[in-house]
Each structure stands twice: as structure tokens, then as C-alpha cells.
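Yeah, one chain of the complex is gone here, protein chain that is, but the others are all in their spots.
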Amino acid sequence: MAYVLQQLINGLTLGMIYGLIAVGYTMVYGIIGMINFAHGDVFMVGAFLSLIALTLLSGLGVTSVPLALALTLVFAAGIAALYGWTVERVAYRPLRGSFRLAPLISAIGMSIVLQNFVQVSQGARVKPMPELLPGGIPLMNSDGFAVQLSWMQIVIVIVTLALLAAFTYLVTKTPLGRAMRACEQDQKMAGLLGIDTDRTISITFVIGAALAAVAGLMFLLYYGVIDFYIGFIAGVKAFTAAVLGGIGSLPGAVLGGLAIGLIETFWSAYFSVQYKDVAAFSILVLVLIFMPTGLLGRADVEKV
Amino acid sequence: MGAPLLSVEALTMRFGGLIAVDALSFEARAGEITAVIGPNGAGKTTVFNCITGFYRPSEGVLRLTHGDAANFLLTSMPGHQITRRGKVARTFQNIRLFAGMTVLENLLVAQHNYLMPNVINGLLAVFGLGGHGRAERIAIEKAKLWMHATGLTARADDPAGSLPYGDQRRLEIARAMCTDPELLCLDEPAAGLNPRESDELSNLLVRIRDGRDVAGRSSILLIEHDMGVVMRISDHVVVLDHGRKISDGTPAEIRADPKVIAAYLGEGDEDEVAA
Partner (left out) sequence: MLRDAALSALVAFGLFGPMIGLKTEVGVAAIELIYRPIAVLIAVAAVFFGRLALLAWKSTRPVAKAAPGRIAGGMAYVGRYLTPIVLVLTITMPFYAERYWIDLGILVLTYVMLGWGLNIVVGLAGLLDLGYVAFYAVGAYSYALIAQNFGLGFWTCLPLAGILAAFWGVLLGFPVLRLRGDYLAIVTLAFGEIIRVVILNWASLTGGPNGMSGIPRPTLFGLVFNSGGGEGSFADFFGLEPSISHRVIFLFYVILGLALLTNWVSLRLRRLPLGRAWEALREDEIACRALGIDVTVTKLTAFAIGAAFAGFAGAFFATRQAFISPESFTFIESAIVLAIVVLGGLGSQLGVALAAIVMIGGGEMFRDFQEYRMLIFGGALVVVMVVRPRGFLSGRTPSVSLGTKRKIGADLMTEGHG
């Protein structure tokens, strides 16, 4: 029982991270209908930026953990947003209206570029980071197994929920959100009605990248190690989360993220750690085949 | 009056809460041109998509009876089998040609099931087995006949995407005819044609119906906004409005039906009739 509870906590935390990345996939897919293959790598860049910022801050003598975290969050999100903007500007915008596979191939190219750029600039070695917030709240203790809710997990959950709340407000209640939803419905029409679609799409990428960078920070704090390759696997899993939740749906992305996080955690705990990635990939395949609209997605009627 | 070829029985199609087609029943008879008309949004193309297997109807039965009494329930067949075994061919409102392939290639792709009855046969052809060469020659001959009938012979080796609009429309019909259909479904074939081209089209459709001066014959189901074409060539007209059938009869009967006039004029779509 205690073990299950602990896995539940761990799974939900991991799920929050996946959910944050998945939001970026689902937003971009909703608005321009393409899979932003490089999104996972933006997440990875965000994790590296966080590592750099944290190291820099500790070198500068900032000892207050909340302050360091807040500054890192802003820095990583800001620079990652710039990455997101650049990726869209360089690799996707010139290809709008091009043949179907072009943006996807370009996105794969961008993903390779980001991965190898980080490998070249930051080195291929795995980067460990000391635990920033050790300890936590012991919840219960049974049969010698202590269930713990770590401070880190609390921070992750709170920050994620706060960001998602802010983000939901942005999309549903502000003019920017309205413009985004309009572009999602019909880009051409939105353009005719005076919405700057290019700008709206850019902003979508910027927001998605910033959220991914936050996820990167969380990942760094939670696992304590990163390398230039984490974006690929995390990206595919987050994409799975987006598809599972129903691509295009924001609450769906978070829900899907939580589901993937839980499944992965329980799979690792009870079946096999080696095959945890297989579990996530298999879910992706199964969902796409049997439930292509996901949990909260709309059915797409094929126009003939 | 011919035997019933296609019978639509209580066809209903819902998209979420929207009822696009509501308990529609009509028949298309062999050897005739049946036209389905109605204001925009009346559900005509939806009916077509149900018949040709692109949509699965929410309710209702679509039954097809060939001249040799072979009977097909279209609602329980996979899309490609409707063309292959049911022998229903179609064209699209927004032309769907293989733009990067030549006119001849387009017509050969249409004869795919004849050229390659199964995959094994298709793979054997790599090694020159399976009698593919002879089949290809016959297929090219048939393509030539249809190019001749649609006036496209001179453009045989041009990419379909480079043809003028009217030629593309005719090519799409020729391509559909190359599948040897019993029922040819045309979705607004006269859209965007000038009066002379419309006349030629009417002429072609009548010849296809009668099997005169062309390489094959087929009954025709037609969606059309051009009332000139509809009234001139149709044997039978079905009028839809808001997914329901409001009238059904010969062109003359339709012209005189007050309900039809109301549907067109009442909804404020005058230019529909004028067009």
C-alpha cells in the first residue's frame, strides 16, 4: 500500500513534467497542424539553460534557493522561448503551404541540429547536479517503507499547476488567446479578419518553448542528471501524452501527461525498468490505432 | 423505364448534432441520368460520399443491383470495393487528379485492378511474369479510346496538373470511366465551365449513358447546379433541401413543382436557378 502510494506520487510528478511538454506539442499541432519534432529538444535546451543558470547563480553567491529557482526559471524560459521563436522562424515559416512532408523533415533536421549543437557546445558527458532541495514531508511509514513527498515534488506540482492555470487563462480569456483559437479554426479567415497569423503562430511557439523549458528545469531538479539526448525520449513520450489526451486539447495534454507518467512509473516499479520506454511507445502505437482522437479530442471528419 | 440500379432507402447521416441527410429515399435506374439538385448545403455531396463509401451512413440502406442481377449492399463494403466490385465510380467537386502524372498515367492508374488483380501478380510482373505486358497494351488501348472520346488525345503525355480547367474536368470523367463503372457519380461536373464547354459536357454524358461513340456505357448519378445541363440531359431529378427530399420526377415535373420553386426562391438563392 505504502509502495503504491509512493509510486503514485512519483508518477504524478513525472506526469506533470510530461504534461508541460505535451502542451507545447498540442498547441503547435492545433494551430498549424504539424508535429513540432524539435520540441523535445527545446525541452532539453531548457534543461541545459537551467543547469547553466543554477551553476552561474551559485558561483555568484546566490544562496537563497527560492530566489535561485525563480531567476533560473525566468532565464531558462526566456532563452528557450527565443529558441522556440528562432526554430519556427527559420525552419517552419518558410515552409507553410509547402508539400506535406516538408515541415516534418525540416523539423527532424532542426531536432538533429539542436541536439548536436548542445553536444558540441556543452559536451557529450552526462551532467550531474547536486540536489537543491533535499528532504521532504514523510507521509506514512508502514512495513519499514517510508512514503515521502519530497520538497522537490511539491515545487514541481505547484509550479506546474500555477503555470497551467495562468496559461489556461491566457488562452480562454485574453485577446491573444482568442487570436490563437481563431487561427486554429481557420488560418486564412483569421488573417482576413485582421489577425496577424504569423505573429500568433510565433507566440504559440514562444509559449510552448517556455513551458518546455520549465519542464526542463523540473526534469533537472527531479532527476539531477541531464545529457543532450534526453529531449528525444522525453519528446516522444510527451507527444504520446498529447495524442493520448486528444491532440489539440490543452486539458487533454495535461491529462495525457499524467497518464503517461503514472503508467511509466508503475510499469518500472512492477514490471521492468529496461522496458519502460517500450511501454510508452507501445501506448502511442495503440492509442493512434484504436483511439486516434484521444481522450478529449474531437473527431475529425474527413473532407472529400 | 430501366430496372432500379441504385436504391437509397431511408438514408440518414448525422455529424454530431447536425443532420446532413434525413431519411432520404430515391432510386437511380439503369440506363438513365439521375440528377440530384438542391440549394447549397442541401446534403447532396454527403449523399455522394455515403454512396461511394467515404462516409458510413448513420442509418439507412444503399443497395446496388447490376444488370446481371448481382446485388450489393454498399453500406457494408469497404470503400475501394464499392468501386472494384460494386462498379461505382465518382468524380470530385474540387477536381482530384494525380497532378504530377500524365493524362495517360492517370487513365492507367484507374485500370489498376485490371492490370494488377492481386499483389502476387504485381510482384511477378517485376520478373516479366503474369502476362502483364499484354494487359498493359489492352489498358493503353482503352485509355486511348477514352482520351479520344474526351478530346484529350493530343495531351496524352502532358502532366494532368498542367491542363486547362475544362480538360481536367473531362479527364476526371474519363478516368472514372476507365474503371468500367455501372454507375458513374459526378459531383458538379459543369462547375466553372463556359457555355460551350457545358454543351460538350452534356453531349458527352448523354453518349456515356447511351454507350454511343464512346468506349463504354454507364448509368449516371449527377449533382449539378447548372440547371441548363440538368434539365436538358436528366431522365429523372431528385430535389433535396436541408437533407430531405422535397420532390422527385422528370425534369418537366420538377420545373412545375411549387415546392421546388419555393426551396430555391424562398431561401433567397435566386442565382441558383439563373445559373
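A few remarks follow.
Lettered A and B in written order, each chain numbered from 1.
The rule is simple: a contact is a pair of C-beta atoms (placed from the backbone, for glycine too) under 8 Å apart; a residue touches a chain by one contact, two chains touch by 3 or more.
All values derive from a computational prediction rather than experimental measurement.
Of the chains displayed, those contacted by the omitted chain across the entire assembly are A, B.
If you put the hidden chain back, the residue from B:140, B:206 or B:261 that touches it is B:140.
Of the options A:129, A:149 or A:269, the residue whose C-beta touches the omitted chain is A:129. Contact between chain B and the unshown chain involves residues 52-54, 79-84, 89-90, 92, 96-102, 104-105, 108-110, 112-113, 115-116, 119, 122-123, 125-126, 132, 136, 140, 144, 156-157, 159, 161-162, 175-176, 179.
Considering the complete assembly, chain A touches the hidden chain via residues 34-35, 45, 48-49, 51-53, 55-56, 58-59, 75, 79, 82-83, 85-86, 90-91, 94-95, 98-106, 108-125, 127-130, 232, 236, 239, 243, 272, 274-275, 277-278, 281-282, 284-285, 288-289, 292, 302, 304.
The criterion applied here is as follows: only the chains that are shown with their structure count from here on.
Spacing of chain A relative to chain B, judged by their CA centroids, is 48 angstrom.
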